[in-house]
Structure formats: C-alpha cells, structure tokens
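Just below is one structure, and these are the notes that go with it.
Omission of a single protein chain aside, the complex is shown with its protein chains in their original locations.
Note that the chains take the letters A and B in the order they are written out, and that residue 1 is the start of every chain.
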Amino acid sequence: MKKLIAIMLCLAMVLSLATACANEDTPATDAPATEAPATDAPATEAPDASDEKVKISVLRPGDEEKVRAFLEPAIAEFEAANPNIDVEPVYQSWAGWISLYPTQFEADTQPDVIFWWDNKMFDASAHDSIVNLEPYLSEGFTEQIPESVWELVDCGMEGVTYVPSSVDSFALFYNKEVFEAAGLDPNSPPTTWEELYDTCKTITEKTGKPALGVPAITGAEVLEEFVALFVTQSTNSNMLDENSMPLFNTPEGLEALEFIESLVPYFQPSATEYGRGELRTACRDGNIAMFIDGPWAVTTFTADQGVNLDASEKLGIAPVPQKDPANPINWSGTNGWIATREETAEASAKLIEFLMSPEVLEDHHIAYGSAPLYDVEFENTEAFGYDYWKVFYDSAANDTLYGMIGRNSATPAAYYTALEEVWQQLILGTMDAETALAEAAAAAESVTVRNQ
Amino acid sequence: MLNKISRPVRVLRAILCVIFCIFALVPIYAAVIVALTPYANMLEPQLYPHYFEISNFRLGAEFILDNMLNSLLYAAAATVVTIIMSIPAAYVLSRYNFKLRKTTTFLLLLTQMMAGIVVLPTLYRILNSFGLLNHISTLILVYAAFNLALVITILNGYFSSIPKGLDDAAAIDGCNYMDTLFRVIIPISGPGVAVAAIFVFINTYNDFIIPLFLLSDATKYPLTLSIYSLLSDTTIRWHVMAASSLIGIIPPALIFMFFQKYIISGATTGAVKG
Partner (left out) sequence: MKRQQRIRIIFSLLPVALLLCFVYGYPLIKAVTNAFMGFTGKSAGTFVGLRNFRIIAPDIGKTIWTTLVWTFGSVLPAMVLGLALAVICNNKFKGKRAVVAINLLPYAIPLIIVASCWRFVYNSDFGILNVLLKELGLIDKSISFLGMDLALSSVIVARIWRALPLAFLNYYAGLTTIPIDQYEAASIDGAGPVQRFIHVTLPNLRSVTSSTLIVLTVWTFLVFDIIYGMTGGGPVDATKTIPMRIYSEMFAMKDAGTAGAWTLIAIVIMVSITLLYWKLDNGED
C-alpha cells in the first residue's frame, strides 16, 4: 500500500511540474500564433513586411467545428492578401463566451475583433472598448447592407461601431402532417393572429396535440424573444425606449399579452423545460404542430430532410403571422463584428471588411445556417436557391424589424432575467395578461432605475 | 450481529440493498441510455437502450478529453501545493500549545464552512483589478486555499496520534526540527497524507465554481466548466452531454474504488465538499 501511495504522490509531482511548465505561456492574446493555419502562402512572403507586423485576434463564438470550417480558410486568404497582418482565431462556445466576456473586457484580454450582439453595445464591460470603424472602412461599404438592418442595429453610438453580419429574423415552422391530420390545408399556414389562434384551436381539438411550441426554459433568453415578437407587432415599437424605459405598457401591449394568454391552452406541456432545440425535434416528430424560430432551425431540418425543404412533405416554413398584415413587423436578432482596440483598429477594420465580402459572408452563412444578407448570395443556388431562404431574407429586407432588448442599457442581460420570471408565469397560465403587463413594466423599470 | 439473523430479515435486507443501489444508479443509467441514443432520436422515451450509437462516446471524448486533462493536471498541482503548505502548519498545531492555537483552529474551521459562492464574486473583482484572472497559477492557489483547512485538520489528527516521545527521541539522536518532521513524522503518517491527498485531488477535480469565476479562456477550462457549457447552450446536445458526463466520472470513480478504505476513514472529517 505504501508503495502505491508513493507512486501516486510521485505521479502527482510530475504532473504538477508539467502544468507548471505548460503554464509559462502568457494569456491567449499575445501568444504567438503557433496554430496558424497550415497554409503555404504567407510564410514565404513574410520577410519584406515582418518588421511592423500587426497581430490581431478574432473570435466567432459557437460550435468550434462549424466556425473553423469557414474562418480558417478565410483567415488564410486574408493573411495572404495582407502580409503585414497576423490573424489569430480564438474559439469559444456561445455559453462560455456569454458567461466570461465581462472578465475578458475588464482584464483587457478580449480578442481584437469579435462577433458581437446588437443589444450589448452599451454593456458595462464592453462599451468603452468598442471602436468606431468609420474612418477605416472603404467608401460605399455600408451601402451593401439593407437600410432596414442598419435601422435595426442603430443604438445611437457615433459612426460605425457594429457591422451586422447575420440577421436572424423569425419564421413559422410547422409540421404539414399534423396540419393534414387536423383537416387543415398544409400549404396555407396561418398568416394573421386570428388565423394563428384558429389553427391552434383546430389542431388541439382535432388531434389532441399541442399546437404551438413555446421555448420557455430558464436562463436561455429565448422566452423573452418569443413574447417580444407579439408585443412589438402590436406596439410597433421597441420593447424599451432609448432611456431603457418600457414602451410596452400600453393598450397595444396588453392586447399582445392577451393574445398570448389566449394561446396558453395550445402550448406544449412542461413548457419551461423546452429550449429551441427540443422544439425543433418535437415538431419534426409531429409532437407539436408549429413553433417560431430563426434560420438556425433550418440546419436541424436539412440534416434530416435533405437540403430542399421546399419539397418536404413534412415540414413547412412560412412568414410569422402578423397582427396587421398591411404593416408587417418581425423580431430580429443580429450578430455582427466589432473591433475592440484603437491600436489595431485599422487592421481590424480590414479584417471585418474582408469577412463581410460576399464570398466569405456566404461561406459564413452556409457554415452556420444563417439566412443570406446580400442579394448576391442567392446566386449560389446550391446553398440558397430555395424559397424558404427567401422567407427570412424578405422579412429582413422589407419588414419593420425590432430586435433584442436592452440595447441602451449597461446591463442588457438583466432585462432578460427580470422579464423571464413574468413571461414564464404568463405562458404557464399562472398570471393573467393584465398583471403580467404591469409586473413586466415594473421589472424592466426597476432594472433601468438601478442603472441610473 | 450476535445471533444468527433470521430469513425474513435477510430477505428484507436484500430488498433494501437493491432499492438503495437502484436509487444510487438511476441517474447514471439514464445517462447511459441518452449517451447511446443518436441525437435525431433524442426525445424518444426509452426504458432500456433502443440504440447503440457508440459514436456518441467518440464525440463526447473529443469534446471533453482536453478539458479532462486540464482537470487532472490542476487537481495534481493543487494536491501537491496544498500538502506542502499544510504539513508544517499541521505539525505546529499538533505539537505546540500557543496562545492563538484555538483561534487558528476555529478560523480554519470557518473557512471549511464557507462555500465558494460567498467569497468568489468578490475575489473575482479583486483578482481582476490585479490582472490575476485567467492564470493557472492563481487558480491552483485558490484551489489550495479552499482545501487547506481540510488537509490541516486531517494531518493534525494524524500527527496528534503520534506520541511526542518520538520527537524527543529523535532530538536526542541529533535530529533537528526539519529532520524530525521529514524523517520521522511524515513517514509514519503516510496513510494520513494519502487520505488528505486523495480528497484534495477529488475536490479539485470536481470543483466547478472556482474556475467558473476565475477562468475565461476556453482552452484552460476544466472538465466541469465544459460540461456546463453544454448544459447551458440554447440547443442542448444531449447525446454529447451524456457521453462526456459519463467519461468525466471515470477518474473520481476509479479513485473511489481503489482507495475505498482511505475514503471511509477520511469521510468522518467531512472531506468531500458539496
């Protein structure tokens, strides 16, 4: 036994020495890009410009495999074209990045170029680091992105601080087989609130199945976005004004919540256990008839049904039902690029511009399952030559868009947390619409007041 | 235990044992089922595995292996640091009767009672202002701090059980203080050191909240933090989560199996937190 202990302790020593050595390296940002993509081009061209090489790091959070797939070739190409810029990719999962970006910004170890959110521009940790890119961007660059999208992401900061890259608006996904089973026409999904309600009612009455899936899991920010769709459709304004005070505490806001309340009997049971992923599977398997989701859901279905969802006998994708079809309104979240250091702003702007060039953006969208942002992306018929992509693209280009909550606040995440408690009670049917409206407004206000 | 146990009592005992074992194994069994199910069939109810998707374990291993290695390294380093710091302290506490001895033991006990969540948010801010976050050496020292009280208590117990006469005899033989400690006391307290080491190792390997606050670089994540990043994703990859959870259980489970005797003796000091 003693021998065993001795062996164990020795092993522990050796291992700890190993860590101590492995530990010598400095924080990720200034570490040499030893893992730089194994391309042939840059290495040989380096000498002439090596004395003033700029090093920048870039982060696109998400599934590492997918990110690598488009980011590494893009970086290799960029470095070849810009031999004096050295780009090092950083990988993080979304969840990891969300819980840890405050630390990185406060410790000034954040990557130079980051795939960011439009509602976190005033985030207390990040706001002061975000750089205005306007002086460095080439002329006409901003014009390739639709005006409606620029309006969506405008948060009142000077210049161009955020370059939207993925615009993820909602669509209605539905299971055609369930529609048929309920005696409904699988090719005419609901387009208005009234139709949505009637469809829900018919489906649940005829098939006994829950008609509409609602993602209500705690802490994932998804429920607030579901509710916000209906609320902004009704109020035709953002959830909060530029001082972060609630704009939804109005008769129109109440109308939206009452509409949601009327749908409660048709939501799936155990709603608070469902995230978006579970709804996708449940709808595919015909356990729920419809749900509202972004373009991210498409990849889940194409993996199963083949790429041409237009031809699917099983799944349909349609624009979200409108309160007022004459004035279509959609919720839309965006992700886009920011630069976080003045010293590297020029190089960062170059990289961002490159990442926004149609070919690279297209690869980015294909790799990650986002809808096209540029018209020209549709020329790639293999990836985007389908009608369902038009659903997302048309909505982003033509609808009035309202986005994520808290864009003018130092603590955007706090609104999600505060409102989620109220919305969960609303969709569980334990709180009526009127109380929910008052409570939600009070909750949002209290977050705002604390930041004043 | 005195007279032979009757048959019905034996049957009852067997039934109870089975119930306890089922309770202990159910969550792990559930994880096995999920780990064997392809993602596409995830929501299908299964009482026993309907699928045998062994490739999930490959996915899980790919996802978790680097982080598991991190965890093992941190645990080993924290163990060594904690033991080295604790031995002199425990020895002094067991041998000398000084004024602040009672206060010291009380304060140690107090730190053992404090869970991470009360100190870490503030520690995080302090370390951040010194730029000490995200360093492995900081992490190891904090791990050590969280285990010091426990190790000192265990070692103090062992040292106290060694008669003082032995120290005196060593002194007469010409051993100085250090010699006595390292040549006489520590070799005798081998099992005590082993118990302490095992517990520091397991506590560190299992810890989630310290790296949650102190690390922001995904390449440095320990296993627990990666599992959490799976748990909190908007679309949970259940199959990967189950497979990597099962893989992650292996090291502490093996330690528990091989060192059961030590674990049992250490448990009375409340050695594994949480």
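The working rule: a contact is a pair of C-beta atoms (placed from the backbone, for glycine too) under 8 Å apart; a residue touches a chain by one contact, two chains touch by 3 or more.
What you see is a predicted model, and the numbers here were worked out from it, not measured in a lab.
Within the full complex, the residue among B:54, B:169, B:188 or B:231 touching the omitted chain is B:231. For the options B:44, B:62 or B:173, the residue in contact with the chain missing from this view is B:44. Of B:85, B:162 or B:175, it is B:85 that touches the chain left out of the display.
Among the residues B:73, B:152, B:170 or B:215, only B:152 touches the chain that is left out of the figure. Contact with the chain that does not appear here is found for just one residue of B:16, B:54 or B:166, B:16. Although one chain is not displayed, chain B still touches it through residues 1-2, 5, 10, 13, 16-17, 20-21, 23-31, 33-34, 37, 42-47, 85-86, 88-89, 91-93, 96, 98, 104, 106-111, 113-123, 125-126, 141-142, 144-146, 148-149, 152, 177, 202, 205-209, 223-224, 227-228, 230-232, 238, 241-242, 245, 248-249, 252-253, 255-257, 260, 263-265, 267-268, 270, 272-274. Residues of chain A that touch the chain left out of the display are 99, 102, 124-125, 216-219, 269-270, 272-273, 278, 282, 410-411, 413-414, 416-417, 420-421, 424-425, 428, 430, 446-447, 450-452.
The rule is short, and it goes like this: only the chains that are shown with their structure count from here on.
The distance from the centre of chain A to the centre of chain B, each centre being the mean of the chain's C-alpha atoms, comes to 37 Å. Here chain A touches chain B in the complex through residues 1-2, 5, 8-9, 11-13, 15-16, 18-20, 22-23, 27-28, 91-96, 99-101, 103-104, 106-107, 109, 219-222, 275-278, 280-282, 285, 287, 296, 300, 303-304, going by the rule given at the top. Those residues of chain B lying in contact with chain A across their complex are 40, 42-43, 72-74, 76-77, 79-81, 124, 128, 131, 133-137, 140, 190-191, 193-194, 197, 201, 212, 215-219, 221, 225, 228-237.
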